[in-house]
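Here the complex is missing one protein chain, while the rest keep their positions.
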Amino acid sequence: MQRRDLLKAGGAAALAAPFLHVRPARADKGQLVVVSWGGVYDEALTALVVPEFSKRTGWSVKFDAPPETAKVKAMVLSGNIGWDVVMTDIPAVLALVKDNLLEPIDYGAVDRAKLDRIPKELQQPYALGQRIYSFNIVYNTEQLPEAKHPRNWAEVWDDKAFPGGRTFNFQGGIEPQLEVALLADGVPLDKLYPLDVERAWKMYDRLRPMVSKWYTSHAQAIQLLAAGEASVGCTIGPRGITARRSGAPIGVEYNGGKLASDNWCLVKGVRNKAMAMEFVNTALEPKLQAEIARRVPYGPSNGGAFDFLSAAEARDLNTSPENIKEQFWQNVVWWSTPGPDGKSPRVAQAERFAKWMLAG
Amino acid sequence: MLPCRVKLRDLQEPMSRRSLSEPDGRVAGAALALRGLAKQYAGASVVDALDLDVAAGEFLTLLGPSGSGKTTTLMMIAGFTPPSAGDVVLNGRSVTALAPERRNIGVVFQNYALFPHMTVQENVAFPLKMRNVAKPEIARKVTAALHLVQLDGLGARLPRQLSGGQQQRVALARALVFEPDLLLMDEPLGALDKNLRSHMQFELRRMHATLGVTILYVTHDQEEALAMSDRIALMNGGRIAQLGSAEDLYERPHSRFVAEFIGETNVIEGAVAEPGVFAAGGVRLALPDRAARAGAALLVVRPEKLALCSPADAPAGFAGTVRGLVYVGDCTRYRVEVAGGLLLTVQTPNRRDGRRAALGETVGIALDPADARLLPG
Partner (left out) sequence: MPRPRVWRSAEGLLTLPALLFYLGVYLYPLARIVGWSLYDRGPTLKFYRAMASDPSLLHALGNTLSISLLSTALCLLLGYPLAYLIATAAPAAGRVLMLLVLVPFWTSILVRSFAWIVILGNHGLVNRALLAAGLIARPVRLLFNMTGVQTGMVHVLLPFMVLPLVAAMRRIDPNVLRIARSLGAVPRRAFLHVFLPLSLPGIAAGGALVFLLAVGFYVTPALLGGPGQITLATMIDMEITNFLDWGMAAMLGVVLMAVAGVLFAAFGALLGPRLVTGAE
């Protein structure tokens, strides 16, 4: 998912991105450039994963942000590869794969025990899941108190029982939320794919008048929900948890959520593939993932992480055994398989989304 | 230098006066009166209770050094600056409360202030257009006005395509075309070079004579004032120092300021010690006016009223040494140091029979007491 927050365009990311050279005693053999989304998650990686990686290899790590696909393309085209490992979302991965800009993941370089606890959906040829985000029902607890908040997508679509504006994504590289529209129309979790696109768009037609703002970034969505400009919306649940912890009147309902992953990828022509894979292998350590999830409430990709987390800590994470059951994995294959016109649903539906929006 | 020249106005030929549109010789100008007109800026008095009457059809000049209040007076008459006190009366009617556009006064500024985005024709037509004059009438009057200022055929030009003199004529045509009751001109020739200036002085006089419009003319140039005006109001410190004809101001100044501002003059500081006698140092002069009050006094006499003579023929003390000498062509000017170290300027015409003197020579200065003027000290 492209959380290409507009805030980042404002330079916040540049300030937050830690350009740190970690130099433990032996960390002088080489330097890996890891590109992520910046902010607190990179700080957690720096504090937890990098020391372990450096201890094992003697290499240091430099972070860069954000992992813009356009920049990867420019690097590969120019042959001037400045990035090694990139953490990004599936749509970006698909776009990069389509243009042949990624190196395949070497699964032999990852411990067998870890792979056994990582969902199969997260083990792709060019991408290996690290942290799980999810599109969830996020609501304003002043307008919709905890006791009577929307518990499923059908209730989100019901603005009589649950009044207030809605906020859904548009722009920012996010596709329309066709899955949750179908769930709202009564399609069961396990019967979503292949998506009944026409049925989903009919639900979007019903949604349109309820939407007070089509948000362009998740930061904006949280702001709109916190300010009460919308009472409920579909945005990143972990971000809602973070906002709630900082005191915003925000609640998150995991039921019916769409799970998706940020994944480790290797840039085509990576300078030291073995070292890059070792970094990935370290980042997948269950104990480290648990520690990261404590700091930043994204779901750890390695289920083993929950062995190190309390029940209360697990409740806030979308990949906890309790929460993950109520949610579904975004079907990347369906979204990326080209149709008869040669266009993948991702492209076709995004185009349709733009047209639908402009026609409204 | 002035007296060495022929005054321009002496060359003026008498002309019949007629208005721009009325060929019957009717006088178009109005009488202007200022009654106690005053302006203060931040407590400082710029114009101080000014009283002035300008006759219909008169050419009156406000002359004075910069800061004397002449431009402020003009701005108040035009209505651009509200007076602090007093009244502007035009043709017997107070216009003090009227907006500029309702006063029917033409104004010409030194910088011409032409409308840069309009052609010459449009500039001149502007006041008529503002008065909603019919189009053919406008065309006729604009043509006549441009003819008057000798700019025939230049109507389609833009102001910046004209020379400074031509722009000045456009400004003049524009200020005259609507037959104003009064024409105010603020240093209108100030930006022109010397030759063009004297030419325009003739032109202005000619037009004034032709149209009979009342003109209030502001200048700091005394030569221009003397050459053009019917009367001159010499201003100083926001007041009128003296009002009169050019000859009045030159020959009969009421104060040292007037005497020194207009032309060149010798000022001798002294006293009337005994009836009919002025004394200053070694100088003694019997006065024709025996009634002169005793006490400190100034004796004022123009250099050209003095002549060189033998020391024996000079009045008491009016003999001394030639300290300086300048040949100016038509005349020669001497600086003569007389009794008590006083320096007097003597100007004598360069005639073959005239008396000359050399540097360091002892000479006498001849003076007819009737040509000298006694002012209170």
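Should a chain be cited, it is by its letter among A and B, assigned in written order, with residues numbered from 1 in that chain.
The rule is short, and it goes like this: a residue touches a chain if its C-beta (ideal position, glycine included) is under 8 Å from a C-beta of that chain, and two chains touch if they have at least 3 such contacts.
Given the structure is predicted, the values throughout are model-derived calculations rather than measurements.
Colleague: Give the residue, chosen from A:Trp214, A:Trp264 or A:Phe279, that touches the chain omitted from the document.
Modeller: A:Trp214
Colleague: Provide the residue numbers of chain B that touch the chain removed from this figure.
Modeller: Residue positions of chain B that touch the missing chain: 78-80, 99-101, 103-107, 109, 111, 113-117, 126-127, 130-131, 158, 160, 174-175, 178.
Colleague: Tell me which stretches of chain A touch the chain missing from the display.
Modeller: So the residues of chain A touching the missing chain come out as 2, 4, 6-7, 9-11, 69-70, 73, 91, 95, 98-99, 165, 170-173, 175, 212-214, 216, 220, 223-224, 227-229, 346-347, 350-351, 354-355, 357-360.
Everything that follows uses one rule, which is that only the chains that are shown with their structure count from here on.
Colleague: Quick check: how many Å separate the C-alpha centres of chain A and chain B?
Modeller: Roughly 90 Å separates the two chain centres.
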